[in-house]
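Worksheet: the structure to be examined is printed underneath.
Other chains dropped; remaining ones untouched in position.
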Amino acid sequence: MEAVTIVTVLALIQFYWFGIEVGQMRAKHECKAPAMTGAPEFERMFRVQQNTMEQLVMFVPALWMYASLVNPLWAAGIGVIYLIGRVIYRSSYVKDPASRSIGFTISVLPTSVMLLWILVAAVQKLVSV
Amino acid sequence: MEAVTIVTVLALIQFYWFGIEVGQMRAKHECKAPAMTGAPEFERMFRVQQNTMEQLVMFVPALWMYASLVNPLWAAGIGVIYLIGRVIYRSSYVKDPASRSIGFTISVLPTSVMLLWILVAAVQKLVSV
């Protein structure tokens, strides 16, 4: 499970990092808390972070269920695709929000595949008892 | 734990689905990213998804701690109530945000009961060592 642990930590650090960037944009454009709107640069980075949180709450449980039910090494490999997808999503969204689809798809696909696979594996295991 | 796994996957797919619906409302009403305000239909669906995320980050850990500390089958059964509550919450919120209380209560009750039960069980186990 070490590989899965490392991928999870990297996904959390990536999200952590996006949060720091939101703080930097807030400071740079002097958007005083609690305001969450203002400079486009700030709003874009905030949406990147928020969307990453939405992905993360599905990705982490999916990763661990997949690792324990299917295969930990495959889980780690699939998880790396998520990490790369999020990097692409972040840089394309910051440049132009309209170009966010590719990075979004690359990062949401691993979770989708794992969730469906887990569902099939769990149902099979349940009926085969 | 297969039943708990299946309920978790269904809760994640439900949240995933609400996210797709937010995207559909965004496209339909031409609310360009990163804007999170605009047509009431879009704002309502967005709040349904956000509130579901707030519930999900409590529900998933509660479900698994309850399953391992109390009973996995009860966990799965209680989890189904959460899933139904969220369906009711979604449809009532989209129709009229003022009517959201019933679905909210049905979906927040399972998590509340599990959290208090886990707390009592864990404290008992700790002092009985």
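First chain written, first letter: the chains are A and B, and each begins at residue 1.
In this text, a residue touches a chain if its C-beta (ideal position, glycine included) is under 8 Å from a C-beta of that chain, and two chains touch if they have at least 3 such contacts.
Computed from a predicted structure; not experimentally measured.
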Assembly size in copies, with 2 chains present: 3
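In the analysis below, only the chains that are shown with their structure count from here on.
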Where chain A and chain B are represented by their mean Cα positions, the distance between them in whole Å: 19
In the complex, chain A residues that touch chain B: 40, 43-44, 46-47, 53-54, 57-58, 61-62, 65, 69, 93, 97-98, 100, 111-112, 115, 118-119, 122-123, 125-126
For the chain B and chain A complex, residues of the former touching the latter: 2-3, 5-6, 8-10, 12-13, 15-16, 19, 32-36, 49, 53, 56-57, 60
